[in-house]
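Missing here: one protein chain of the complex. Every other protein chain is in place.
Chain nomenclature is as follows: A, B and C, assigned in order of appearance, with residue numbering initiated at 1 for each chain independently.
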Amino acid sequence: MKLILQSPSNLPIINPGQFVEVQTPDSSKTFLRRPISIHDVDYTRNRLILLVKTVGEGTKSLSNLSIGSTLNLVYPLGNGFDVSNVKHPLLIAGGVGIAPMMYLGKSLKKNDVEVNFLFGAKSSSGLLLEDEFRKVGNLYCTTEDGSAGTQGFVTQHAEIEKLGIDYDSVFVCGPIQMMKAVGNIVKQKDVTCYVSLENTMACGIGACLCCVTDTVSGHKCVCTEGPVFDIKDLKW
Amino acid sequence: MKLILQSPSNLPIINPGQFVEVQTPDSSKTFLRRPISIHDVDYTRNRLILLVKTVGEGTKSLSNLSIGSTLNLVYPLGNGFDVSNVKHPLLIAGGVGIAPMMYLGKSLKKNDVEVNFLFGAKSSSGLLLEDEFRKVGNLYCTTEDGSAGTQGFVTQHAEIEKLGIDYDSVFVCGPIQMMKAVGNIVKQKDVTCYVSLENTMACGIGACLCCVTDTVSGHKCVCTEGPVFDIKDLKW
Amino acid sequence: MNLNGLILKNPVMTASGTFGYGLEYDDFMDVSSLGGIIVKGTTLNPREGNPYPRLAEVKQGMINAVGLQNKGVDYFCKHIYPLVYNYKTNVLVNVSGSCISDYVSTAERINELENIPGIELNISCPNVKEGGMAFGTSCESAQKVVEAVRQVYKKHLMVKLSPNVTNISEIAIAVESAGADSVSLINTVLAMAINSETRRPVLSTITGGLSGPAIKPIALRMVWQVSKAVKIPIVGLGGIMTAADAIEFMLAGASAVEIGTANFIDPAISAKIVAGIINYLERHNISDVNSIIGGLIV
Partner (left out) sequence: MNLNGLILKNPVMTASGTFGYGLEYDDFMDVSSLGGIIVKGTTLNPREGNPYPRLAEVKQGMINAVGLQNKGVDYFCKHIYPLVYNYKTNVLVNVSGSCISDYVSTAERINELENIPGIELNISCPNVKEGGMAFGTSCESAQKVVEAVRQVYKKHLMVKLSPNVTNISEIAIAVESAGADSVSLINTVLAMAINSETRRPVLSTITGGLSGPAIKPIALRMVWQVSKAVKIPIVGLGGIMTAADAIEFMLAGASAVEIGTANFIDPAISAKIVAGIINYLERHNISDVNSIIGGLIV
């Protein structure tokens, strides 16, 4: 589900891959804010767009909101993807990991970079917003059951063969197993690979140290030192 | 605020003065059910009517319900008022204590008993549904600021003088101080006096023993042995 | 299920003080469909309990200060026992006292009741001035009272432990060595509520016992700790509202659970939790409920 959020004031500069911490509607079932990645940004109309999949009580309560509801957000949080020196990127996502890829794709396109998306899902119903992504770049898809695109995992797609040849950098967001699988492939190629992690968070601003991931230089906060990490820094 | 509740099945027999335990909409701020007295019953359309004043988080969340919402009720609970041998009753209420008086008044009227209401409030804005009550019986009012009816407390109204003369029984619901004040007056007269208590409750069915009041025969549950007590049984 | 000799048709029981004598719930469910019910705290002599107010609602929980109001064990035997006699489930009596001899005398009386297969010895009530929790907060006193009751009580002796201790495992070990057949935990957590506007405590007794989902994470931890410390079965309780909650307690090491405060929110909840556990077992292809006891994967 898309949440289109109208800001009462001008939006700050937002990097692709950054996220919001949203206060979910009052409920006995949720307590903490929920980190949700920014799907798209409309600076002209001061709108943030979030893509929310119902997975737990927090996202469920967000998906039950009626039009016109008010949300309390802390944003923009995290480092985001660095798009400054990217020339030939492949944007790989699985499942709800497609969320940040729209704004990332648009940001790259704005830099006159050709954008290629490679998305994987269990079946065709898991592939969302295909037309919108095609407006931004080329879209390749895989499904595990073959109901759309190439059958199999993203790591089995022909575009993966072009890593280090046609692509110099990879941006990945999705289930941890999929990101690790992509990581294993890129390790053998001469490409930079950024992954966006999704750990459980409390504060979102680097204060509580709950969301850490293990890196070559010790525990790092996914909320402030991530969510985007160069795969070389992770202990994968 | 009036809550009109449409039952999906036929209503059970409900005594005046009985109450419901209502599950309030999910919120971090409430946990237990809320006991609310039954304002009126419409057997023809299988409707229960509650009169809810916003006093805390529970009643606030009930007053925010939209039309068509579903509520989970346990009812009818408590003993209720015994109207079987009543001939000349005075129904005294203060503030939100008027809630059970409608169904009580109607039940008495059905027995061909003349109904007299004596309601007190801080000011005229606290006197609700006057026209509806007048359809059931005579309505006398007092307000502390004199903005409607006689200025003063219900205990200062002329009708109180007729206790033991024109009235043989008194039914009281309202703030504890007001009920005690009425109680002090009736003790010197030859009238029976029933008061409806409003203690904080958990279960509503006599299991938890949280809502007790002190009686001449020990602690009694307001939810099952009340909420209506003969004032002679209370240690007032 | 076999709880050290006590046969349960399912692992769901109801907690003392939250289910009356079962009779209060007959309108809402078939009480006999449960694994067991543990009826109200019973003492040797009648007790009036504490003055009103006895209840404070707090975030995801409530604090009570009932103080073991009950009509005494003689009244129970004469007037209540005949009413619960025909329940086709385990009716256990929660037994409290303010001194060891009271516990012993009460247990002796209940030992005579044919259809009462066990007692839950309450050494953890935070709402009485004498006895109660005091017995459950030191190993020595816990051991003494259990040993004394064990002398006279010949059926299932479950001992209900207090969470208001530094080391609940030590208490559980003491109670086990004194002859308890099982332990149930946790009783309520000593707590307090204040009305900032009136500047007064909400409860007549100032402090009371906290129950409900607020204490579930504490209860779960204690069940886990005790399961590593004793061999006798554990009955887990503390804020169980759903079948998933019950499963969590069993995974942590509980052989059965007690549903407490949830009965106030939904008077039919315990029967629903029985159904929910069956559903869980089916979804996970588990044929024997006993196999999830202590089944936490660590």
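Operating definition for what follows: a residue touches a chain if its C-beta (ideal position, glycine included) is under 8 Å from a C-beta of that chain, and two chains touch if they have at least 3 such contacts.
On a predicted model such as this, the values are computed, not experimentally measured, just so you know.
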Which displayed chains the hidden chain touches across the whole complex: A, C
Touching residue (missing chain; options C:V66, C:A252 or C:V289): C:A252
Of A:M1, A:V55 or A:L209, the one touching the omitted chain in the full complex: A:L209
Touching the absent chain when the full complex is considered, from C:L185, C:I215 or C:V235: C:I215
Which of C:L83, C:C99 or C:I206 contacts the chain that the document leaves out: C:I206
Residues of chain A in contact with the chain not shown: 23, 28-33, 74, 199-214, 218-219
Residue numbers in chain C that touch the chain omitted from display: 56, 58-61, 63, 137-138, 164-166, 189-194, 196, 198-201, 206-207, 210, 213-218, 220-221, 224, 239, 244-245, 247-248, 251-252, 280, 292, 295-298
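Methods note: only the chains that are shown with their structure count from here on.
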Given chain B and chain C, the chains that contact each of them: none
Chain closest to the middle [Cα centroid of all protein chains]: C
Centre-to-centre distance between chain C and chain B (centres being mean Cα positions), rounded to whole Å: 36
Junction residues of chain C, two or more chains touched: 60
Chain A residues counted as touching two or more neighbouring chains: 28
